[in-house]
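Omission of a single protein chain aside, the complex is shown with its protein chains in their original locations.
Right, chain A next:
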């Protein structure tokens, strides 16, 4: 055994090391950031919970156990292991509601981020590609949107459309639009001056082909980072709107509105207040950690 390993090590041909593929290189930098990996793991767990909520959750989020109102968590006196994190004022299992709530938060995050990403890329590409008056018009609108704090703008939009989870998601995607437009425009303008774009144009590529096939793939790195960070702010804004009564309406198991429901029980039942907020914090933190890691791995220039 030992001899065979020895010969095999000496027999390795002395060639140049294989260069890492971009993906390997990305993973090399990303995985060296412990916080980012931790964030990724947490996000994976939350996504798993969201997808398989029916199987993971011990109870239905809307079942009311009338004989178990405001039950403390299981490890406390009076707790019950069938309600691990306790129950709320109408006897619903908090753990199950949190698990179903993750489904809602992740869904809203995906919808809001996708919507604003698609719109932002479109507007940013158009502004950066055509320049001139179109660019000025788009950027002025973006400036106006940036002049308003995102939560205030979202509140204004929800105030017009009426409080509901769909309107809240719409408001959040409108609010996060400016960042994507700005990033895409800046990246497009930088790419436009490159030789490969000029040569494609000389060959006769159409504006659409230039925009989407040539330029866009080279602008993706900052957009991926922004989309990850956009997830965290979407979840945070969603919870804030829910808390203010402008997002998901009860009895929907949404983290923010769960907190709003729990307000009157602060003094009697700390667990009703503590766990939904903790879930929001952990999820948002995970996305922020991963976003920071992605930024460092994808583009060191973006590092602040």
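We adopt the following convention: a contact is a pair of C-beta atoms (placed from the backbone, for glycine too) under 8 Å apart; a residue touches a chain by one contact, two chains touch by 3 or more; residues count from 1.
The rule we apply is simple: contacts and distances are computed from a predicted model.
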The complex's invisible chain, by UniProt name, from "Nickel-transporting ATPase", "ABC transporter permease", "Acyl dehydratase" or "Cytochrome c domain-containing protein": "Nickel-transporting ATPase"
Of A:85, A:197, A:259 or A:294, the residue in touch with the unshown chain: A:259
In chain A, positions touching the absent partner: 35, 140-141, 143-144, 147-152, 155-156, 158-160, 162, 232, 236, 239-240, 243-246, 256, 259, 263, 266-267, 270, 273-274, 276-278, 280-281, 284-285, 288-289, 292, 304
